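Shown here: the complex without one of its protein chains, the others still in place.
What follows is chain A.
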Amino acid sequence: MINVESLTKKYAGFTAVDDVSFTARPGRVTGFLGPNGAGKSTTMRVMVGLTPASAGEVTILGRRFADLPDPGREVGVLLDASAQHAGRTGREILTIAQRTMGLPKSVVDETLERVSLTESEAGRRVRNYSLGMRQRLGIGVALIGDPEVLILDEPANGLDPAGIRWMRDLLRGFADDGGTVLLSSHLLHEIEVIADDLVVIGNGRIVAEGTKDSLLAAGGTLVRSADPAALAAALTAAHIGHTSADRGALLVDAELAVVGQTAFAAGVPLVELRAADGAGLEEMFLTLTAESQRDSITDPEGAAA
């Protein structure tokens, strides 16, 4: 259980995190979603006491992080997989964590196996690791104390598709065992497949929050016609709200049957008619965070890819 309450972090001249509150619940994977520079990493650093908050508070399992007696055994943290001494071997980095937590020696080998690092990889120095191997090692450091809560910043970065699938299964299993998982990402598609709950942040503020299902369901209907203008006119005539989406498609605030009936009545042939699933969330993600986007968005699908 992670409880973030009215968290604010100000730097000279700008506010990185602005009055953010949310809860990551046990048994759930909570996705923390936002574009680069939205305040995800700052929020996570404040959670674990590496950055002092300007206002507000974070409690993990009911305590402030600094008050946890042996944090590694209750909260597994991965903030930056590259933030390790490049001259240490992977095995040595796990050994340091094992000794700090006073765990038996055997957990190092168990953890290496759990994150699929081989004996010879574990003996290499981290400077020779690929980003994917560093992520696995970092997840290993987070898991080694058998914690109850995981806080992972962009853990899928650098993992190949098989690695992402592995991580998804691992986090699913962790949450199903009653654990709390908070993971951040700037990619909607990546987080969509892992998370149960979503917290969307843009410009330091929370812009949407809820279960993934409820956020996806809000998408409405996606309809595509060879003649979008005629379709739009028919919908407007029927007083049905709609917005244009990519490649001539329309996002409609109505059920499938209603949209199909309206198009049929107007004699407009359709080439696609389906629930928007996610498209609405993606639109929302892109528009609500548009101010902090560095690139202007002309093609939403291209920009999200």
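Convention: a contact is a pair of C-beta atoms (placed from the backbone, for glycine too) under 8 Å apart; a residue touches a chain by one contact, two chains touch by 3 or more; residues count from 1.
Going forward, contacts and distances are computed from a predicted model.
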* To do: Leaving aside the chains on screen, match the unshown one to its UniProt name from "Glycosyltransferase family 2 protein", "ABC-2 family transporter protein", "Sarcosine oxidase subunit alpha" or "Multicomponent Na+:H+ antiporter subunit F".
  => "ABC-2 family transporter protein"
* Structure fact -> Given A:E92, A:E110, A:E209 or A:D253, the correct residue touching the omitted chain is A:E92
* Structure fact -> Full-complex touch with the removed chain, picking from A:V17, A:A122 or A:V141, is A:V141
* To do: Touching the absent chain in the whole complex: find that residue among A:G72, A:G90 or A:G163.
  => A:G72
* Asked: Which residue among A:S6, A:S21, A:N36 or A:S82 touches the omitted chain?
  -> A:S82
* Over the whole complex, note the residues of chain A touching the chain we left out. => 26-28, 45, 48-52, 65-66, 68-74, 77, 79-80, 82-88, 92-93, 95-97, 99-102, 141, 148, 172, 175-179, 196, 212-213
